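A short worksheet on the structure shown next.
Every protein chain of the complex appears in place save one, which is left out.
Here is subunit A:
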Amino acid sequence: MDRRRVQGPETSVVPFPLLDDAAPGVVAPPLQAGKRAGGRRPEDMRPIFLRTGLISQASGSAYIEMGRTKVACAVYGPRQIKKQQGFSEQGRLYCEFKFATFACKKRRNHQRDSQEKEFSQVIVQALTPSIRLEKLPKSVVDIYVTVVENDGTASCLAAAITAASTALADAGVEMIDLVAAASLAYQQRRPEGDAPTGENTREAGAADLVLAQMPSLGDVTHLLHRGPVDWAQMSRAVEQCIDVCAKIHAVMVHSLREHSAAEQ
């Protein structure tokens, strides 16, 4: 156990019962036929809020909200590689993905666990093809991602990739394209875009998908699939994600443009 930090309480309570849909006394509006909570169609994502430059200390930063999924991302660099890491002709990408201790239903540890390390790896893999690393010899670009609130783990990862790519563009790192990422979960064997926590856990053998893509070039940079589905569903899901990525790309461009307008 870590004795240097103040330990959080074992159990947590929701401070404002009214804000929690599941709290007693709050009746969720009845679902329309063929629609999900919030009146979404199965393929719809949640509305996105994306803004760059919120972390003024960093070279570039982005903050993204999709429903209750909230992710902050900061990019530092390109800066000189440390001696111990050795010489490299190409630039390197380093990512640290972290859920805030209070981000999930269950409290997370301060140290990164295996899932967070895996996600860091995924973000690096998803972004590396887009970045012109040959332009940055001996340099490293550090990406720090903090999930402030987790509402759907797959959606957190997708949001993190989207935010990281936006932050890299904000930092002025040269890249061949932005990377947008979309997630979906299979609901009764049907793909449903950008699922919050509650929607995906009802059945055993739940499956989900995260897809990262460079929308202008049309190249998929990363695909992470979990759970058993058949081929037809899978290919439908991938197509659905690619459609969503194009929409996310528009949001990314808009936020970068808006930020540049604000600075001038």
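In the analysis below, a residue touches a chain if its C-beta (ideal position, glycine included) is under 8 Å from a C-beta of that chain, and two chains touch if they have at least 3 such contacts; residues count from 1.
Throughout what follows, contacts and distances are computed from a predicted model.
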The chain not rendered here carries, per UniProt and among "AAA+ ATPase domain-containing protein", "S1 motif domain-containing protein", "DIS3-like exonuclease 1" or "GTP-binding protein Gtr1p", the name "S1 motif domain-containing protein"
Touch as defined at the start, partner being the missing chain; which of A:8, A:47 or A:137 qualifies? A:137
May I ask which residue of A:103, A:173 or A:195 touches the chain that does not appear here? A:173
Absent-chain interface residues of subunit A come out as 59-60, 78-80, 130, 132, 136-139, 169-178, 214-217, 252-253, 256-257, 259-261, 263-264
